[in-house]
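Here the structure comes first, spelled out in structure tokens, and everything after it is commentary.
Showing subunit A:
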Amino acid sequence: MVLTDLQPGKKAIITNLSLMNEKLKQRLIDMGVHEGEEVCLKCTMPFGGPVMVEVSGQCICLRRKEAACIGVE
Partner candidate 1 sequence: MSQIALFGNPNTGKTSLFNNLTGSYEYVGNWSGVTVEKKVGILRNQKARVVDLPGIYSLHPLSRDEGVATDFLLTEPFSAILNIVDASQLKRNLHLTIQLLEFGKPLVIALNMIDVAERHGMKIDINKISECFHVPVIPVVARSGKGVEELVDVMTAPQQYEQRFTLSYGEAIEAAIEKIVCCLPEPNGISKRWLALQFLEGNERVCEYLQGQIDMKPLVSIREMVEENIRLIQPTGSIRQSIHHIREMFIADVLKQTITIAREKAYTWTEKIDAIVTNKYLGIPIFLLFMYIMFMLTFDWLGSPLADLLDQFFSGPLTNMLSRLLSALGASVFLKELILNGIVAGVGGVLVFVPQIFILFLFISFLEDSGYMARVAMVMDRLMESIGLNGKAFIPMIIGFGCNVPGVMAARTIEQPRERLLTILLLPLMSCSARLPVYALFVGAFFKSHQALVVFSLYILGIVVALLLAKLFSTTLLKNEHSVFVIELPPYRMPQLLTLWRSTWDKGKGFVRKAGTFIFGGSVAIWLLSYVGPGGLNVSMDDSFLAAIGGVLAPILAPLGFGTWQAGASLITGFLAKEVVVSTMNIIYHAKDADTLQGLMAHYFTPLSAFSFMAFVLLYVPCLATVATIRKETASNKWMFFSIGYALCIAYIIAFSIYEGGKLLGFS
Partner candidate 2 sequence: MIADIAIGGLIFLYAGWMLVRHIRKSTKGACASCSLSDGCSSCHANMKNQ
């Protein structure tokens, strides 16, 4: 399952970041998004726009196609 499969407001654990673009992965890890962390999908923007997620109390916004590279459980 990937992050974008979650229903808004639902939580999951990040399991896989290896599919991501290297630069972006680095940035997300710096921001505290890494494997084993709990993530909550807050909302999605229309027309395939970005998604807003919360990880350890911090809201982060990233594009949907990139969020789709994050494996969760």
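Here are a few things to note about the model shown:
Basically, contacts are C-beta pairs under 8 Å (C-beta built on N, C-alpha and C of every residue); 3 or more make two chains touch, one makes a residue touch a chain; residues count from 1.
These made the cut because all candidates are chains of the complex that A comes from, given by their letters.
Bear in mind that the values here come from a model prediction, so they are computed numbers and not experimental data.
Note on subunit A: across the options 1 or 2, its touching candidate in this complex is 1.
Contact residues on subunit A toward candidate 1 in their complex (touch as defined above): 18, 21, 23-24, 26-32, 34, 42-50, 52, 56-63, 66.
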